[in-house]
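Heads up, one of the protein chains got dropped from this complex, but the rest are sitting where they should.
Let's look at subunit A:
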Amino acid sequence: MGKPGRGRGGGGRGRGGGGGFKGGKQVIIEPHRHPGVFIARGKEDALVTKNLVPGSEVYGEKRISVENEGEKIEYRVWNPFRSKLAAAIMGGVDAIHMPPGSRVLYLGAASGTTVSHVSDVVGPEGLVYAVEFSHRSGRDLINVAKKRTNIIPIIEDARHPLKYRMLVGMVDTIFADVAQPDQARIVSLNAQHFLKNGGHFVISIKASCIDSTAQPEAVFAAEVKKLQADKLKPQEQLTLEPYERDHAVVVGVFRPPSKKS
């Protein structure tokens, strides 16, 4: 008879996260090497970006809300199994050259899942020009751009940069994930049009899309050679295990300023 209030309240103890802790406290947000990217640890074990548009998700990804000194910050989970850029970040790439406020030309934007995270990373001051040829995935891309004002969707063939030269200004970085045999040529064409001198490029290479018979390492080396011929100087190359097989990401600089000056 002694403890009337106890009966129901005791039930909540057993559940994980119950017992007086707020949901978000079980997650620690660790800032990543690359500005704008974070890693959620604790209950989660995930790469996340700070949501540019709090309260809305783009492709059904999970959101993590963390309360920090009274203000609520929302993060979106960035799946490295689906995004080559995320896989490269997890694999320890030196630099992605997409700091907040930078302008990025994104070739092969597809439905805009990775583009939405890049738009999170560059933030409201940055810009993402997202080029996609397919109308079907382009429709999704436009829907993503409706909510995120720093994305400019371009439904055009990346092989013909002249067609969208009126839309795109000079950019700091080109990211390419087009999975085409002539990827190097596509990137160099776009670099010549839009990339500033000393700007950077990040390319994801799928070995089987370039040459399915050759060894992946040979394919990567050949692609790097092609890039070098077009004044795209590679700085690092990284394979994407364990997230992808026979994929590599090459990061480099375009027309670097000479060392003497």
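As a convention for this text, contacts are C-beta pairs under 8 Å (C-beta built on N, C-alpha and C of every residue); 3 or more make two chains touch, one makes a residue touch a chain; residues count from 1.
Note that contacts and distances are computed from a predicted model.
Asker: The complex lacks one chain in this depiction; which UniProt name from "U3 small nucleolar RNA-associated protein 11", "Large ribosomal subunit protein bL17m", "DNA replication complex GINS protein PSF2" or "Exosome complex component CSL4" does that chain carry?
Answerer: Missing chain, UniProt protein name: "U3 small nucleolar RNA-associated protein 11".
Asker: Of the listed residues A:46, A:85 or A:115, which contacts the missing chain in the full complex?
Answerer: A:46
Asker: On subunit A, where is the contact patch with the chain that was removed from view?
Answerer: 16-17, 21, 25-33, 39, 41-47, 61-62, 68, 77, 79-82, 90-94, 217, 224, 233-243, 252
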